[in-house]
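Missing here is one protein chain; the remaining ones are kept as they sit in the complex.
Order as written gives the chain letters A, B and C; numbering starts at 1 within each chain.
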Amino acid sequence: MKKKIALLHGAGYVGGELIRLLLAHPDVAVTTVTSRSFAGDPVTAAHPHLRGQTSLSFTDPGNVELSGVDAVLLAAEHGKGAQVVVELLDSGFDGPIVDLSADFRFKDAALYDEWFGFTHPAPELIASFEYGLPEVHAPYPDGTRYVANPGCFATALALALWPVSRHLDTFRASVTALTGASGSGARPKPTTHFPTREGNVRAYKILRHQHLPEVRQVLGPGADVQFIPASGPWTRGIWGTAHVELPPDVRPSDVDTWFHAAYDDKPFVRTYPNELPELRYAVHSPFCDVGWMVSGRTLVIGFAEDNLLKGAASQAIQNLNLLMHLPETSGLISTDLAVTSAYS
Amino acid sequence: MKKKIALLHGAGYVGGELIRLLLAHPDVAVTTVTSRSFAGDPVTAAHPHLRGQTSLSFTDPGNVELSGVDAVLLAAEHGKGAQVVVELLDSGFDGPIVDLSADFRFKDAALYDEWFGFTHPAPELIASFEYGLPEVHAPYPDGTRYVANPGCFATALALALWPVSRHLDTFRASVTALTGASGSGARPKPTTHFPTREGNVRAYKILRHQHLPEVRQVLGPGADVQFIPASGPWTRGIWGTAHVELPPDVRPSDVDTWFHAAYDDKPFVRTYPNELPELRYAVHSPFCDVGWMVSGRTLVIGFAEDNLLKGAASQAIQNLNLLMHLPETSGLISTDLAVTSAYS
Amino acid sequence: MKKKIALLHGAGYVGGELIRLLLAHPDVAVTTVTSRSFAGDPVTAAHPHLRGQTSLSFTDPGNVELSGVDAVLLAAEHGKGAQVVVELLDSGFDGPIVDLSADFRFKDAALYDEWFGFTHPAPELIASFEYGLPEVHAPYPDGTRYVANPGCFATALALALWPVSRHLDTFRASVTALTGASGSGARPKPTTHFPTREGNVRAYKILRHQHLPEVRQVLGPGADVQFIPASGPWTRGIWGTAHVELPPDVRPSDVDTWFHAAYDDKPFVRTYPNELPELRYAVHSPFCDVGWMVSGRTLVIGFAEDNLLKGAASQAIQNLNLLMHLPETSGLISTDLAVTSAYS
Partner (left out) sequence: MKKKIALLHGAGYVGGELIRLLLAHPDVAVTTVTSRSFAGDPVTAAHPHLRGQTSLSFTDPGNVELSGVDAVLLAAEHGKGAQVVVELLDSGFDGPIVDLSADFRFKDAALYDEWFGFTHPAPELIASFEYGLPEVHAPYPDGTRYVANPGCFATALALALWPVSRHLDTFRASVTALTGASGSGARPKPTTHFPTREGNVRAYKILRHQHLPEVRQVLGPGADVQFIPASGPWTRGIWGTAHVELPPDVRPSDVDTWFHAAYDDKPFVRTYPNELPELRYAVHSPFCDVGWMVSGRTLVIGFAEDNLLKGAASQAIQNLNLLMHLPETSGLISTDLAVTSAYS
């Protein structure tokens, strides 16, 4: 008997990916999808690629019936996620929640004012959410019910640098990373206008992207991450590099050990020693690819992921699996490998 | 001494191309560019690629001073062009005008209600405009001062089929043609949203594109043109095919003669016998490329052009050259050929 | 207990898609993959996107052990498929075979000389293969063991026109269709060189594409299909249009009936009445999308599919499912619909 999942605010790109993944999930089934603007319409009105695969229709979020629902995935916009959580808890829902918005990622509520420009409406709930980068934070403490799913750039940068931050007290990482247009959402914008985007690269929020506090929260205060985000001319995927100057006593083999120790038993991180990963193999996959190379005292790290999957939807299902005590890879990796994970 | 040109409503993509071309024109100079939304800003605010090349600023269209201006290029939106022309003439301007909007293309004012959804504000002026597809309509009658510059699809379809329409009393052309995202203008739309457009093809206004009446006006009532317009995943350029069933007595060599006779002395149409042209060689060029192939009674015609150039800006300058009695190719073709034209 | 599948010559793009699909298939498992050039290498050497998902290595095709194998998928190049089939049968293999090459598609062996430039090495085997466009040809006759999997363009054109060919004794279809670069295979060619392909459309094999005889074989002699194939600037997917002039007595509602009757119970064809399908919803899916519109006596039909999936790999698995008496959609559609099919 499959567990029942409600997806709240599921009309965006990440919502579409969540439904696609859930339809193929062997252990859970999506039974409810809400959307304000598409209420009453078939799910395929917002997600035409799902035609021929689902008979679900969108429910009005004000009208949603959650009795019988085992867990909730929440894909509201930043600033709305917290309100929806408050309403959910007020309604008596007490199952697992994975929130894909940014609203419970920061431990310090004041950061929302500074980085997102809104005052957090329910700071008292923040402590009940675990920040959920599974490779770093799982297994979650016993009794964890709520997970804040990391941001797309935050996932990639944190996974690229975490093996370093565990071994160097302080370091400076010079990061440049490019993301695809789906990262800006389904609403047309000047920066996603085709003639503007095709054949173009454009840096934005230079040294002040809102995912930086997440990265710092994961890596700790010793990590000085200088980050140039940029938009690239493709739809899906994040690709980037980090330059780190190593202390004189670190050998290349030490760095290899750092990365292998961090990720060899993690099914969703593929490692590339002495190589930087290409973007395309990560796209349409639930993996974050991480490679590295050392030359003298220079360490360069490369990373690639699908911003809608490991950067959002598949990571949310990875978290859902963990919260529901399902195999971590369930519904995400089709394999003939004996996939192992530290937590499953 | 260069002639002075005013470009009215020059903040869009076509406006940017017009300014770029005019900066390189040996015989004319752009001295005024208007824009409502950019009034007072440097031209490079709307057209950053022109940085380092021009010191012009946009003038408010309500404030424009046309004394000393020798000719006007008008790149207003459809439905606004006619109003601007009325104001121009009211102000006493009596030089040449090339209107790039659709507003003076149809000889029958009622077509505007039907195809564009507005009632023409100055039907009495329509007769004073020549419809200006130079390869078909030039040389213009003596004294012509006003030219309606053809639409982008209309230019391509009319040039592809005109050699046929001169020789067959009736024929049916089954046309499919794809255009780039710049054809939709500089304002972001759902159909030009990068994730929507990349790797996609989408038909629209199927069998009812607003350029069809122009094509029929050029080709005459014997041409039954069935046209599927579609959007393709690129920024610039129109590429398409036409299938025509030939009468039994037409030989392949007849068709060759039709096309060569039509275009061999026209500098802006490059012909490809027994071949269909690729899109990319026409893009960033002022040419319309036309190829054809006959197999049995099937004639297929291929065509390619840059929608912003031969489909708009470079054709407007071609018309401006003709109206000002300059060489037809001036400012448009850099060549070591003795470029000839029937009209220059 | 999953059935065991051997994939012969699985290092190309279609091979990579077959392995990906088979890894997720609930009823069968791929246990052998051959490749001459990659023999001994892990499957991920040719298909890096499968890293983290499979431990298979390529076997030398000269060395392959098929005892215990329940069925074979054959993805050799055109002209090699027949040789491999001969060797397979000589070796005593008597399970189902789906051949993705062109070598058993034509009923008339002489067509190979004419359209592919080689003399068929085993014409006596042709009759034992069913041409396998399931929507048209399934259920296959009892005892069918061998299926020739249709070509990518052939699948799309045949599915678009089959509902017409069943109702009109003769008709002429003017087809223009564009395909992605993956259709040319994994080996770099001038026509798939990025600077050549990006932003370009190029017609090729105009009116003489080698998939035409397949289309005619499906549709019958009354169908006069004039086909301009073209290459488009994307990696995956076929999109095209067909114009058909209808006899005077056909009403729009007749046409609707033709298409609905043909496909309403076929899970892999999605229909779009009074609309032409976009390319992008078909890409990365096992569906062929077919839409149509009637205006006067003009019928236009649009079609879209993923050339590597419905045009190759997923259709091969659809055929494999049928040959092995599995549900037709097994491993291909993840759905909450009660998927029905005429044959499963």
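Before moving on, here are some points about what is shown:
Note that in this section a contact is a pair of C-beta atoms (placed from the backbone, for glycine too) under 8 Å apart; a residue touches a chain by one contact, two chains touch by 3 or more.
What you are looking at is a predicted structure, and each value in this text was computed from that prediction instead of being measured.
Displayed chains that the missing chain touches over the full complex: A, B, C (touch as defined at the top). Remark: the omitted chain is touched by one listed residue; of C:Arg105, C:His137, C:Arg172 or C:Arg197 this is C:Arg197.
When the omitted chain is restored, the residue from B:Ala24, B:Ala127 or B:Ala261 that touches it is B:Ala24. One chain is missing from the display, and on subunit C it is touched by residues 13, 180-182, 186-190, 192-195, 197-199, 233-235.
Contact between subunit A and the absent chain runs through residues 172, 174, 176, 178, 180, 196, 198-203, 206-208, 226, 228, 230, 232-237, 239-241, 243, 245, 276, 278-280, 283, 293, 295, 298, 300, 302, 304.
In the full complex, subunit B makes contact with the omitted chain through residues 20, 23-24, 29-30, 48-49, 51-56, 267-268, 270, 278, 280-281, 284-285, 287, 333-337.
Here is the rule we use: only the chains that are shown with their structure count from here on.
Mostly identical positions are employed by subunit A and subunit C in their mutual contact, as over half of the interface residue numbers are shared between these two copies. The most central chain, judged by C-alpha centres against the centre of all protein C-alpha atoms, is C. Copies subunit B and subunit C of the same sequence differ by a rotation of 180 degrees once their CA atoms are superposed, given in steps of 5. Centroids of subunit A and subunit B (each the mean of its C-alpha atoms) stand 47 Å apart. If you average the Cα atoms of subunit B and of subunit C, the two centres end up 41 Å apart.
Look at where the CA atoms of subunit A average out and do the same for subunit C: the two points lie 36 Å apart.
Each of the following residues of subunit B touches two or more other chains: 180, 198-199, 233-235.
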